[in-house]
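Missing here is one protein chain; the remaining ones are kept as they sit in the complex.
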Amino acid sequence: MTRGMSLQELAEHTGSHLQGDAGFRVMSVAPVETAQVQDISYIRGGKFRHFLDSTQAGALILPLELAESYTGNCLVNANPYLAYAQIVALLHPAPRPEASIHPSAVIASDAEIGEGVSIGAHVVLGQGVELAANVIIEAGCVLGEACKVGENTRLYPNVTLGYGTQVGERCIIHSGAVLGADGFGFAPDNGAWYKIPQVGNVVVGDDVEIGANTCIDRAALGATRIGNGVKLDNLLQIGHNVQIGDHSAIAACTAVAGSVEIGKHCQIGGMCAIAGHLSIADHVVVTGTSMVSRSITHAGVYSSGTSATENAVWRKNAARFNQLDKLARRLAELEKQLADLQNKGSN
Amino acid sequence: MTRGMSLQELAEHTGSHLQGDAGFRVMSVAPVETAQVQDISYIRGGKFRHFLDSTQAGALILPLELAESYTGNCLVNANPYLAYAQIVALLHPAPRPEASIHPSAVIASDAEIGEGVSIGAHVVLGQGVELAANVIIEAGCVLGEACKVGENTRLYPNVTLGYGTQVGERCIIHSGAVLGADGFGFAPDNGAWYKIPQVGNVVVGDDVEIGANTCIDRAALGATRIGNGVKLDNLLQIGHNVQIGDHSAIAACTAVAGSVEIGKHCQIGGMCAIAGHLSIADHVVVTGTSMVSRSITHAGVYSSGTSATENAVWRKNAARFNQLDKLARRLAELEKQLADLQNKGSN
Partner (left out) sequence: MTRGMSLQELAEHTGSHLQGDAGFRVMSVAPVETAQVQDISYIRGGKFRHFLDSTQAGALILPLELAESYTGNCLVNANPYLAYAQIVALLHPAPRPEASIHPSAVIASDAEIGEGVSIGAHVVLGQGVELAANVIIEAGCVLGEACKVGENTRLYPNVTLGYGTQVGERCIIHSGAVLGADGFGFAPDNGAWYKIPQVGNVVVGDDVEIGANTCIDRAALGATRIGNGVKLDNLLQIGHNVQIGDHSAIAACTAVAGSVEIGKHCQIGGMCAIAGHLSIADHVVVTGTSMVSRSITHAGVYSSGTSATENAVWRKNAARFNQLDKLARRLAELEKQLADLQNKGSN
């Protein structure tokens, strides 16, 4: 349990302006609709605005325009969501294993283990693995030969890193993620498939988060590269030789086929499919369930897919989809005939 | 190998009416098209009805309307599929590890282990873990601090439960599932992403089944909740703070984004995408591959997506999709012009 912090301390930590009781003690963070008097919450505006009057929260984090008319305790911040995140980190620190090496871990004799490293039970580290200071490798992780992990990076339980994988500093890799499995490459050979050996690796930058059960394949040759600050959700497929630019984020269940280049500061929604060998410019937003089958050369928002409706309605429209070209041709024919008729009429 | 059971015993176990030889010995269960004389099979009707004449099965489970004219051994049951399931469970019990704790398991000193618990090789149980009676934790599972697992629940090999995860009674969690990884939450901060600490947990009810490699994220605050009797297939993504009502079922590869509320008795097909913060009423059916981008407030069947056709046909229709609005405007213009022409003609 936290002992809490004063509103004054929270204001200083988050660079917020304080309104109200500086000594008010905040014990925890809660959603505005369920917060109680010991809690701090936040309102950015929009549909949550009406909670300004009704919330039981002991303090709020507010943007200037909402704070002006608010008479309770509050922190005024241009980015209330960021200040909220900072306060959660202060009041609710996640459990962190202590620096130690569990005796059941199997560690190659030439592995290099930095100071303050934590290695959990049943971890396996292959030959030549290098772990920098304060790395956390939780139970059941397996790191193949010559993997390198940067300072303060944390691998949750049961992560697998294939040989030669490199991960930067301050990264978080969630359970079940697999980095460095072979890319999917085969040459046709008389009706069968001949495996293209995948001899590149995976290189992950700093401050990257990789979700549970996400797969990032090793390059066929060279490296599959994940830039600095990239955030990858769960169950993603990142194909061989993909390059993802700094600070891009991809939501769950999206598949990025081989050799795709995604720019910086992109946001790709969930369940998207990006076809192989495309490139996507910086600052592109792709909304969820989109199929990207051509390169995107300009920043902007891109979408595809159709939304669920009542089955009886959908059934009729979906059937018409497969007549679309014919319908369009009939429309063009009608236009022609009508023009003929109009011409005749006007003659 | 099973010693089999008499048709009489099977009738009693399943609450069926018996027709034919009560002492007939059933050794195993088989599909109606391949069943032999020692097997029991079932026919619900529909396209399998014609097997009534040709099946080699020694006994059948039939609904009343099919049983009336059937002269062989049979069990008459209003729900033949359910009776079949009950008989499979009787004749083909799955292997079940015996109650014991493998010496290679690493168990925190303060973990509470109930009676009859089975803990497999290389399992890791964190501090404060509580396993109720008859729980089975198979090889390679890792349970973080303070996880609680209810009576008779079984975790197959290589499951990961993050700290604080709670699982009810009689649940089944398949290999590679990850409960309690961080939700995907970041605040934008000058072009980079600031992590929103995910400090809630995952709470799973009783009689829940969770498929292989499925991910259920911990809540940002509060709990991600899976109701009683919920059935989740493989490779699902269940985002942070999702709430799934009792007895709902979701097929493989579907993604449910953060804070979605799914009602009770819903059926969601495979490869669906449900956008964040929506709510779905009780008794809603969503067919496979649907994109749900608005809340669904009434029970019913909902769908989206279009079906595969020959590539040459699809190519033309898909191209027209991106002209749809223009086509609709041309259609409206034509209607106007034709009306003008008709008016002129009638004047």
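Letters A and B mark the chains in the order given here, with residues in each chain numbered from 1 onward.
We adopt the following convention: contacts are C-beta pairs under 8 Å (C-beta built on N, C-alpha and C of every residue); 3 or more make two chains touch, one makes a residue touch a chain.
Bear in mind the structure is a predicted one, so any value in this text is a computation, not a measurement.
Student: Touching the hidden chain in the complete assembly: which of A:Ser118, A:Asn134, A:Asn228 or A:Thr306 does that?
Tutor: A:Thr306
Student: Looking at A:Gly58, A:Gly176 or A:Gly205, which makes contact with the chain not pictured?
Tutor: A:Gly176
Student: Can you tell me which of A:Ile101, A:Ala133, A:Ala281 or A:Leu334 touches the chain that was removed from the display?
Tutor: Reading the full complex, the residue touching the unseen chain is A:Leu334.
Student: Identify the residue among A:Asn77, A:Asn213 or A:Asn228 that touches the chain left out of the display.
Tutor: Hidden-chain contact among the options goes to A:Asn213.
Student: Which residue among A:Leu155, A:Cys253 or A:Cys266 touches the omitted chain?
Tutor: Within the whole complex, the residue contacting the unshown chain is A:Cys253.
Student: Could I get the residues of chain A that touch the absent chain, sorted low to high?
Tutor: Residues in contact with the chain left out: 104, 106, 122, 124, 140, 142, 144-145, 158, 160, 162-163, 176, 178, 181-182, 184-189, 191-197, 199, 213, 215, 217, 221-222, 235, 237, 239, 253, 255, 257, 271, 273, 275, 285-287, 290-294, 296, 300-307, 309, 313, 316-317, 319-321, 323-324, 327, 330-331, 334, 337-338, 341, 344-345.
Student: What residues on chain B make contact with the chain left out of this view?
Tutor: 29-31, 34, 79, 81-82, 84-86, 88-89, 92-95, 102, 104, 120-122, 138-140, 156-158, 172, 174-176, 207, 209, 211-213, 229, 231, 233-235, 247, 249, 251-253, 265, 270-271, 288-289, 305-312, 314-315, 318, 321-325, 327-328, 331, 334-335, 338, 341-342, 345
Basically, only the chains that are shown with their structure count from here on.
Student: Centre to centre, by mean C-alpha position, how many angstrom separate chain A and chain B?
Tutor: 25
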